[in-house]
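As you look at this complex, bear in mind that one protein chain is not there, while each of the others sits in place.
We just call them A, B and C in the order they show up, numbering each chain from 1.
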Amino acid sequence: DAFIGAIHRHAANMDGKIELVCGALSINKDIAIESGRSLFLPEDRIYTSFEEMLEKEAALPEDKRMDFVTIVTPNFAHFAPAMMALEKGFHVVIEKPITLSLEEAIALDQKVQETGLILCLTHTYTGYPLVKEARKMIQDGKIGKVRKVYVEYTQGWLSRLTERESAGAAWRTDPKKSGKSGVMGDIGTHAFNLAEYISGLEVTELCSSLNVVVENRALDDDGAVLLKFNSGATGVLMATQIAAGEENNLKIRIYGELGGIEWHQQEPNSLIIKWLDKPMETYRAGTGYLSDIGRQNTRTPGGHPEGYLEAFANIYRNFAATLAARIDGSSVNSDVVEFPSVREGIRGMAFIENVVKSNESTEKWVKYEI
Amino acid sequence: DAFIGAIHRHAANMDGKIELVCGALSINKDIAIESGRSLFLPEDRIYTSFEEMLEKEAALPEDKRMDFVTIVTPNFAHFAPAMMALEKGFHVVIEKPITLSLEEAIALDQKVQETGLILCLTHTYTGYPLVKEARKMIQDGKIGKVRKVYVEYTQGWLSRLTERESAGAAWRTDPKKSGKSGVMGDIGTHAFNLAEYISGLEVTELCSSLNVVVENRALDDDGAVLLKFNSGATGVLMATQIAAGEENNLKIRIYGELGGIEWHQQEPNSLIIKWLDKPMETYRAGTGYLSDIGRQNTRTPGGHPEGYLEAFANIYRNFAATLAARIDGSSVNSDVVEFPSVREGIRGMAFIENVVKSNESTEKWVKYEI
Amino acid sequence: DAFIGAIHRHAANMDGKIELVCGALSINKDIAIESGRSLFLPEDRIYTSFEEMLEKEAALPEDKRMDFVTIVTPNFAHFAPAMMALEKGFHVVIEKPITLSLEEAIALDQKVQETGLILCLTHTYTGYPLVKEARKMIQDGKIGKVRKVYVEYTQGWLSRLTERESAGAAWRTDPKKSGKSGVMGDIGTHAFNLAEYISGLEVTELCSSLNVVVENRALDDDGAVLLKFNSGATGVLMATQIAAGEENNLKIRIYGELGGIEWHQQEPNSLIIKWLDKPMETYRAGTGYLSDIGRQNTRTPGGHPEGYLEAFANIYRNFAATLAARIDGSSVNSDVVEFPSVREGIRGMAFIENVVKSNESTEKWVKYEI
Partner (left out) sequence: DAFIGAIHRHAANMDGKIELVCGALSINKDIAIESGRSLFLPEDRIYTSFEEMLEKEAALPEDKRMDFVTIVTPNFAHFAPAMMALEKGFHVVIEKPITLSLEEAIALDQKVQETGLILCLTHTYTGYPLVKEARKMIQDGKIGKVRKVYVEYTQGWLSRLTERESAGAAWRTDPKKSGKSGVMGDIGTHAFNLAEYISGLEVTELCSSLNVVVENRALDDDGAVLLKFNSGATGVLMATQIAAGEENNLKIRIYGELGGIEWHQQEPNSLIIKWLDKPMETYRAGTGYLSDIGRQNTRTPGGHPEGYLEAFANIYRNFAATLAARIDGSSVNSDVVEFPSVREGIRGMAFIENVVKSNESTEKWVKYEI
């Protein structure tokens, strides 16, 4: 996938801690070679399948072979390379959603536990420093007990039958390649992950409605979900890809007894805190008054905006630091140097499956079950 | 109610077309007199009950008596004075929700039809010029067929047991005075009215969840509703009064095949149009490029912000112009000079009752029935 | 002037404390009568000149005649009616700039002092509650000693030779009717007044540059002024009417040792405070945490936006309360119930004259002299 592959490379490059040393960039030898050269790969480490890559890399001496593999193929092609990588002893970075089905995610989890290897799931949006700051604030009780969660992710790029022109749209709207829900697999899981990450809560029941809005589309492209959380809080999750004119409009608002937090992915360097009895505050990325986790997941001082690639790079940087510590036998402060992993992958897959189940049910509430 | 009564007076005063000539301001004679004097009312037209007022005013010669009555009492005290006013031949301005129950609303509608008198329902937010412009744009097909409606109304003023200190909170959270739902009666109806007004659609099915978030409260203070519209479009309505830190945050977004409109009550002089394939536009109140309805429901040129009172005054101004035309035997252009009436009142009451019904049901979808 | 006359009426009407009882609305009898009737004036109090009005009203018994007169004619026609009104014993409300020249302003000041009557100058923008709150914050030392003032007022409505079509543009760009500077008389004085009002400082030196941008215009339509204040602080004032696309974009930012305040007239219900070492705050109109002056110059709770007309109405309301107290022999809290008067008028006229003098000088700095 042209888009997400390049994103991963930019993000991995940014901090100078990760080097691309090999790749399985196409099953077509010529294309693979051409791509590999453009990325300055040595010819003997340009492969044409993940199997070839994993086998040949595993055969190299330990100090010569790659440390980890990144999997950025469409959803249906996550599980097999991830399993094989783990079996061959490689750590894994994997795009969300973690697999095509919950079942696969659970199998992957077992393999991770068995091998003790590190799996990093690139739920990008939790890489933003102010998302981490928001989570910390709620953990610290700043806004009191959480009462309400609104999370929404609106896009417009599937407002037309884009799948007829775009490979990225094509596999995302094909149930065999994308999974049981289009909109929830592609973006709903991000919204769900963000809600659980920041609130510190877990969804326990839900009521969903999914729609295929654009005629002749094979998968849903729009949906909304009413949520109940384990603490008694409630919420609403909205995800759509047919909101014509929207770009990548992920927003979250969480209200507690004392105030509410609000964060917009498209203006990620501000975190708004509204208080019951005092003026609204805007926390800004890169400032000195943030907590450790907010300050350390950034590169530039306030007013030098960081964005999507930096959030993504934070995930890679935290993963790389964790991996380097593993190799060195040292350790990192995992309160600050953290990234999503297989647990988040399982919860996301269960979210998709439970949303689909609820959508098909005439009962109002469905239990969120794994 | 101190708040809303003063709002009505400011709004009615603003354009110099309406004069307060009498009032039933308290059942306590001394308080009524004091209030009446502060409003420069002649002592013989300061009454202590609506019955007294309606009878005595009706007994005055036609050119001396009031033209219409405004009813700004709590919900449970709308129906009786409204019916009596109509029976005595007075036109009526009434706060939303129109009555305590759908049944009362239907009875009021029959009386309006029978008498041919004018009833104006102050759904304030449809008084904003850019709300009217948004409706016009959708009517004219600018954003194509509507696909999705998100409307939300978040407030924080009931985050605590405010009803213990505030009379306004007390009756709004008392089912006998407020009606079957707290949050939906007070603000959900506004959101619902706005959604139907701008989209031009009608809700046909809904799925709701209501919550009593603050302990010891007698009525719900939070809720969310999934919506289906008569055109096949879907939507989400969120209304809450426990979003700590929110003021009066009514927002609406409506997406069609070609683009989406977005309007925020707290920044009412901008209307955002996002387009599928071209730059986002911001329409501004008071500008020359608006349509007739947008231009005529305003007083000041662009950049001289109008607000809530002006929106409210537009309802009074349009009502007064319609009434003056009726008296003169002339007419107004009702495409531009318009205001909510008994139809909107009935739809709002049915909304409340259907939301409550859905909340109590284990079935996912409930038909919206009147 | 159609625009500003209507504004004054809306503003004076809003709070129900002021009644329009007479008017000199045109020198043409028929037009005067028609205008007067549309405003519900009795025919015998519709006059055709200010002289006629002032004489006839002065001849009425004290309890029948008007209490004060509002002067909303073009600048060149402020002085004569204001002087005559004061001489006849009427209080005066007058549009800014107070007169055509500094000399006239000084003469008016002497008359006000002599008569002891009240003169209210409608520098609208100081009527906003958050402008008053900002002034209070700086008075109270919240942001420390003031170091820097940026004030700007950008409009675009004179981007073309609008004076060929619009009477309002015609007199504003005619030096005989408008005064020595077009842009500074019309809007620069507002910016200057706002800067001195909020900062509590006085300009002592300035360096200006004025431009006639649109060809064939008789007066400047654009300018910028470097400022020095009595405290040692410095500033920049920008005023232009040829910023195509701008509406009425008055903004001010004032920085002290500890933080800065920022206010935008087009979003007047937010006051932004940026702090050196802690999160930015947004104060909102209508909230309980404001100071007395901020809370009392408002009508609606937070989130019910007030705008330009309410700011204007605050000036009328404070003037009316002061006048009523004078009549009653009671008093008002002039810390909270305040409005601009002849002092602000003189400072504004001196500002215009000193800016013109500086513009014509090759010396960098000109002393601000009265």
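Note that a residue touches a chain if its C-beta (ideal position, glycine included) is under 8 Å from a C-beta of that chain, and two chains touch if they have at least 3 such contacts.
What you see is a predicted model; the values in this text were computed from it and never measured.
Colleague: So one chain is hidden, and I want to know which residue out of C:Leu39, C:Ile106, C:Leu226 or C:Val336 touches that hidden chain in the complete assembly.
Modeller: Answer from the full complex: C:Leu226 touches the omitted chain.
Colleague: Can you work out which residue in C:Glu57, C:Glu133, C:Glu196 or C:Glu246 touches the chain that's missing from view?
Modeller: Per the contact definition at the top, the residue touching the missing chain is C:Glu246.
Colleague: Please identify which residue in A:Ile7, A:Ile252, A:Leu290 or A:Ile346 touches the non-displayed chain.
Modeller: Once the missing chain is taken into account, the touching residue is A:Ile7.
Colleague: Which is it among B:Pro61, B:Gly288 or B:Gly329 that touches the chain not included here?
Modeller: Only one listed residue reaches the unshown chain, and that is B:Gly288.
Colleague: Any idea which of C:Leu20, C:Met83 or C:Leu258 touches the chain not displayed?
Modeller: C:Leu258
Colleague: Give the residue, chosen from A:Phe76, A:Trp171, A:Phe229 or A:Tyr308, that touches the chain omitted from the document.
Modeller: A:Tyr308
Colleague: Of the residues in chain C, which ones touch the absent chain?
Modeller: Given the touch definition above, chain C has residues 143-144, 147-148, 150, 152, 156, 159-160, 207, 209, 211, 213, 222, 224, 226, 234, 236, 238, 240, 242-246, 253, 255-260, 273-276, 280, 361-365 touching the missing chain.
Colleague: Taking the full complex into account, what residues of chain B touch the chain not shown?
Modeller: Spelled out for chain B, the touching residues are 273, 277-284, 287-289.
Colleague: For chain A, which residues touch the unseen chain?
Modeller: Counting only chain A, the missing chain is touched by 3, 6-7, 9-10, 13-16, 20, 39-40, 155, 157, 246-249, 265-269, 284, 286-287, 299-310.
The definition used in the following text is that only the chains that are shown with their structure count from here on.
Colleague: Just to be sure I understand the contacts, which chains border both chain B and chain A?
Modeller: C
Colleague: Among the chains, which one keeps its Cα centre farthest from the Cα centre of chain C?
Modeller: A
Colleague: CA centre of chain A versus CA centre of chain B: separation in Å?
Modeller: It comes to 42 Å between the two C-alpha centres.
Colleague: Between chain B and chain C, what is the separation of their C-alpha centroids in Å?
Modeller: It comes to 35 Å between the two C-alpha centres.
Colleague: Could you work out how far the Cα centre of chain A sits from that of chain C, in whole Å?
Modeller: About 54 Å separates the centre of chain A from that of chain C.
Colleague: Can you pull out the residues of chain B that are in contact with at least two other chains?
Modeller: 246
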